[in-house]
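Sharing a structure here in C-alpha cells format.
Heads up, one of the protein chains got dropped from this complex, but the rest are sitting where they should.
The block that comes next holds chain A.
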Amino acid sequence: MSLKGKAYIAGIYEHPTRLATDLSLAMIHAEVAKGALEDAGLTNADVDGYFCAGDAPGLGPMSMVEYMGLKPRHIDSTDIGGSSYVAHVGHAVEAIAAGKCKVALITLAGRPRAEGMATGTVPRSRGGTPTPDEPFEFPYGPTVVNMYAMCAMRHMHQYGTTSEQLAWIKVAASHHAQHNPHALLRDVVTVEDVVGSPMIADPLHRLDCCVITDGGGAIVVVAPEIAKSLKRPKVKVLGAAEALKTQMGGKVDLTYSGAAYTGPPAFAEAGVKPSDVKYVSIYDSFTITVLMQLEDLGFAEKGKGGQLVADGNLISGVGKLPFNTDGGGLCSNHPGNRGGLTKVLEAVRQVRGEAHPKVQVENCDLALAHGTGGSLGSRHGSATVILERE
C-alpha cells in the first residue's frame, strides 16, 4: 500500500531555548507538545497516537503519556537516534492509514548543554550489557566526531573532495542562521573561517561540527479529514522511507550513507524526483554528513557532492538547492544531539510559506527532510520524508 497523501502534518513547534538550565526534560516534552497542538488548533485530548524515542525519560512512551495526560490507542518508541523523528512521521502516516489513530503527536527534548555533556569528543559506553560491537570498538576511542571524520577522510581520498567544499556547507548554514533570532550561532562565516578553525579530528575542523544545544520540538500528524477541519496550511506527506546501514560484517564502506537506501523508495512513493524538490532539510551533524546524504538522495552523482555544495549553491535566494534555512544543526539547533525533528520543522515552514522572509524559497510546493541517527562511520539509522503543499 502506498502511503502517498494518507496523512498531513498539521502542527509543529520548536522550543526557542538553546540552554534549558531551568527546565526539566519532561517539561520540554510537554511544552513542545502544547506548542505543536496549539499550532494545529488541537489539544492533548485530541491525541490518540504518541511517538517518542530514547530522549524521553522513562520506559518508552510510558512516563510521557502519563505526564502529558494522553490516552493513545497507538504508541511507538522506535529509537534510531537523531533520525527517529523523521521515521516517526512515516510511522504516523502508516498508523493513520491503517486506522490505528487520527492525531499523532511526536515529541523530542534534550538538555546536553545544561548537563555539561561532552557530546562529540569523548567515547561513550552505553553501560549495562554491552552490545556485541562494543568490545571491538569502545576501547579504541571512537567518538562522534572521529567516526564522521573517517567518512570525510575516505571521501576526500576516493573522490577528491576538499575541506573548502565542505566548508561551503557551514557557510550556507550561517547565511541562513543570521535571520533566525533563536539560532545559537548567528554570525556569517567564510570558507576561510571554517578551514582556519581548530582541527578537532582530521579532516574536520571545529566549524565543520554542529552546535550542542538544549531544547526540543514536536510534530502533529493527522488524518485527511482532521486536516480539512483545521485552519492551517495543508502539508501532505507524499513519501517516507527508513533504513539502517551497518558495518556489514566487516565489508565496511564509508563512502555512502543509509540515505542511499531511503531516498529511492521515498521518491518512488511520492512519485517525484530530486530535481522536482524546491527545498531540502538535510541532517547536518557535520558538514560531511550533508554532502554524503545529498549524493545518496540523488541530488548529485556519487563523488560530485563537493561541486554541488560549493560556491553558495545551498544558500536560499543564491543557489539552486536551498538547504536548512533555519541555520540547521550547524548553526541553530541540535536539541538533545538529535537533529531529525528540527529537519522536519523547517521543511514544514518552507512548504507552508512560513519560513523567515529572507530565506523563504519562492513557490516552495515540494520539500524533503532527511535524518541520520547513530554514527555515519559505524552503524546508523536513516529516514526520509517528502512533503507537498496542497
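Everything below uses one rule, namely that a residue touches a chain if its C-beta (ideal position, glycine included) is under 8 Å from a C-beta of that chain, and two chains touch if they have at least 3 such contacts; residues count from 1.
Rule of thumb we're sticking to: contacts and distances are computed from a predicted model.
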Item checked: Protein name as given in UniProt for the chain not displayed, "Cytochrome c553", "Zn-ribbon domain-containing OB-fold protein", "ABC-2 type transport system ATP-binding protein" or "Amino acid/amide ABC transporter membrane protein 1, HAAT family" -> "Zn-ribbon domain-containing OB-fold protein"
Notebook entry, point to check: Which listed residue (A:23, A:145, A:240 or A:297) would be found touching the missing chain in the intact complex?
Noted result: A:145
Notebook entry, point to check: Out of A:99, A:132, A:181 or A:357, which is the one that touches the chain we can't see?
Noted result: A:132
Item checked: Touch criterion as defined above, residue of A:66, A:187 or A:202 at the omitted chain -> A:202
Item checked: Contacts of chain A with the absent chain, listed as residue ranges -> 121, 125, 130, 132-143, 145-147, 149-154, 157, 198-204, 247-252, 254, 378
